[in-house]
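Excluded from the complex is one protein chain; the other protein chains are retained at their positions.
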Amino acid sequence: MTKRRRNWFAAVTVILLIGLLLAGCWDYRELEKRAVIVGIGVDELPPLTEKGKQLRMYQILVQVVEPAGAGGNLGSSGGTEATSRKAYTNIVVTSPSFANAIERTVALSDRIPNMAHLQLIGVGETMAKNGINELYDFLTRLPQMRRHTEIVVLDGPISRFFTTQSISQPTPALHISEMAANVQQTLVMPDSNLGEVSKSVRGKMPFILIKASLDDSNKISMRHAAVFTDQKMVGTLTTDEMQLLSLLRNEIERGLLSFPCSAGKRTSFQILGGRSKLEPVMKNGRPHLTFELFLETELIEYQCLGASFDKQEQIRKAERLYGAELKKRLITTANKLKDKYKVDVFRLTTRLKNYPDLYKAIRNDPKTFIEQMVVDVNVKLRIRTIGSSLETPSLQEKP
Amino acid sequence: MQGLEQRPAISPTQLFMLAFGLIVGVGFLIMPRGAMEKAREDAWLTVILAGLCAILSLWLITRVARMFPHDTVFDYNTKLFGSIIGSLFNILWGLYFLFFTVTGIRVMAEVVRDEMLPFTPVEAIIGAMLLVIIYPAWNGLMPIIRMFESGLPFTLLLIVMFFLLAYLHADWAELRIPFQEGVTPIISALPQTIYSYLGFEVLFLYYPFVTHKDKAFASTSFAIVAVGLFYAFLVLGTLVTLGPDVTMSQTFPVVTMAKTIEVVRQFVERAELLLIILWLPLAYTTHLGFFFSSAFSFHRTYPRLKLRWWMVILLPLVFILSLIPDNFIDMQTWSDKVGLVGLFLTIPYPLIMLVCIAVRRRLGHFPPPRKDGDVT
Partner (left out) sequence: MKFNLFWRKSVDRSKRFLLRETQAVNTIEKTPLHASLVKNAEVLTERLGRNSDFAACHFTCMNRNVSLFFLYSLADSDRLNRQVIVPLQQRAGMFPTAVETSLAEDEEKSLIVFIQENIISASDILRVEDWQAAIEQILHGKALLLVEGESVGLAVGVKKEYSRNIEQPETEQSVIGPKDSFVETLNTNIGLVRQRLRDPYLRVESVVVGKRTKQETAIMYLADVANPQIVEEVRRRLSCIETDSLIGQMQLLEYLEDNSFSLFPLMRPTERPDVTCSYLIEGNVAVMVEGTSHALILPITFFQMLETVDDYYTSWQYATLIRIVRMVALFLSITTPGLYLSLVAYNPELIPTRLLISMDAARVKVAFPFLLEIFVMELMIEILREAGVKLPKPVGQAVSIIGGLVIGEAAVNANLVSPVTVVIVALTAISSFTSPVYYLGITHRILRFFLLICSSLLGTYGFILGLLFIHAHVARLVSFGVPYLAPLSPLRLRDWTDMLIRIPMKKLHTRPAFLKTRKPKKGENTPMMRPDKRNT
């Protein structure tokens, strides 16, 4: 190559590289300039009439982490000031559009919002009853969203939820989301995150979300679940109902089953594991669904006196007794839910895929299917461990 | 500018990696959507079937290439079809590779801009990628082959392990016994899925450089089998984690599948960024291979202009062309057209060539056919 040509090429390459270097850093943002949003609470206000059309007005509460308060005990000698600063800021915006609301938080704080660390989405009851489809669309369209953000229905004023104190977590939103995560694992509550909601919405199935409520001393408890059909809340389930429903839905995790043993005393079993299979059959034009439930449990508490479990027959007797009790309860609950909601809360739509005629029936006309469905349950309860003591105190030692 | 290295030599392992890297590129992020639109739960069967079709087409290509062991396709295009139609086909090859690169780069830039760098203009993303593409291509085919061979196994291992994490949240009830709705949905989803397998037709170009030509078909078909397994793994993954309804509604289903990954609570918030980080080398290898093939084909058609000059001309052309479509959906129409051309070049085109060879052999232009045991 001649020298002139080489020089020309070198000059062009250098100019290109300099161009790349001089521009750039469009996305560079200092960490303290990012507002890390950890929780969103949405509630509905009375609608606004604009140009003859009714707009749904939302009140959105955005919880942003204040790093100086949250992690203030790190790295410097500011230990005394840390406790007096709050670890979070709540910004409340009213707007019919969610994107607009998030944008407006920029005007109210000095940082750019970043939704990627969102842990909790709290939905107020009013809004839940009216439908969450707008919220759902906003949330699933944003690329920054993850699919395991918890969605919880909040029963009560939202601002009170987002100001509860917690010892272990810096902000209330993290606290609530941690509680929801724990509850999902231990109390046989449904998986209530954005991914589940998305799957159910696209599959036109109902979904169940955790419902949190506040008692008088500002403590949060999650003992109920809300049933949503067509993205609207239609009812509430108690813990027992939810537990039994999860057993039918094959979402068996750790939980507690409690039965009366005699004279008002209770015995409790902890669920170790199990599975629930479906045996559907079409008889006389009506679907007959038999749930084969197999549970492995551990005896936790036995309050009746005079019982001992050192022989196999006794264990078997207990298994049969409480299995029958459980079966009764399951059938009652199933029928009750079926009649009350008339939608597929049992997650049948996905499980019937291998039975083509039933699958077609439930796909085409879910309401009739559920109405005509006959539910039967066979329970096999197994007590795997009885704990450290073989027998309870005898009857003579009644206190 | 002088010429490049002496004659490149591709060993069978390198050919395997080359084929795999070229095929697995940008398409697999979108592929489950196309497959599930028609076939729903049986989409993974479609994928495997498409792989078999790709192997069939590869067999045709190998049969043609074996007749001319020392020529690239550009040389025997003119020999078979005459100079006018032959050079038209050559230009078609060049443009096909060029537009494949263009669509691939644009889709990759869109994905990167969507997920990772929302405020960066697409020009910067594409420009940076182009700089990194031309750097190894400047020295010819061998650095490209070495990059494929050294970078791909590790990246692939990491990606497979990453997707296995998504399987932790799988709901296996979504699976269905296949063929419940008949074979028609599976077959009707086939054309869309075969687009994802395009890439092995570079065997036409690089066949003379392969060292063990009798193993060429075996190694490339192993590559297609590996690709098929990988794609089936992905489609199965989207099926069990997201379900067919959600998959059909997402722009990038595989990225959405990555969004469901949560190993330790609050540890890595957006796992799909990890996916994109792991996927960028795969996309890069595809763009690199196709860009070089494009420059190579133009160089072989018009040998007066050296290969490096062709690369310098094509690079700004790729940049300008990739910025023409307005958005991602517009780009999809382009890539559909490119896929059609690719389908033509992989299935009917070798058949035409075989027919032409038979005709010419009967007319006495060519020597009699070789026996199967002949190794060149």
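For clarity, chains are labelled A and B in written order, and residue numbers in each chain start from 1.
Simple rule for what comes next: a residue touches a chain if its C-beta (ideal position, glycine included) is under 8 Å from a C-beta of that chain, and two chains touch if they have at least 3 such contacts.
Predicted model only: the values in this text are computed from it and were never measured.
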* In the full assembly, spell out which visible chains the left-out chain is touching. => A, B
* Per the definition of touch given earlier, which of B:G104, B:P143, B:P185 or B:G289 contacts the omitted chain? -> B:P143
* Of B:L117, B:I187, B:A226 or B:L323, which residue touches the hidden chain? -> B:L117
* What residue numbers in chain B mark contact with the hidden partner chain? -> 2-7, 9, 11, 13-14, 112, 116-117, 120, 124-125, 128-129, 132, 135-136, 139, 142-151, 211, 266-270, 273-274, 277, 280-281, 284
* Asked: If you put the missing chain back, which residues of chain A would it touch?
  -> 20-21, 24-25, 27-32, 34, 36, 38, 65, 67-68, 70-72, 74-77, 114, 116-117, 119, 144, 170, 174
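Methods note: only the chains that are shown with their structure count from here on.
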* Asked: For chain B, which residues count as touching chain A in their complex?
  -> 1-2, 41, 114-115, 117-121, 124, 127-128, 131, 169, 171, 173-177, 180-181, 242-243, 245-246, 248-249, 256, 259-260, 262, 265-266, 269-271
* So in the complex, which bits of chain A are touching chain B? -> 1, 16, 20, 23-24, 26-27, 116-117, 119, 143-148, 181, 195, 198-199, 202-204, 250, 350-351, 353-354, 356
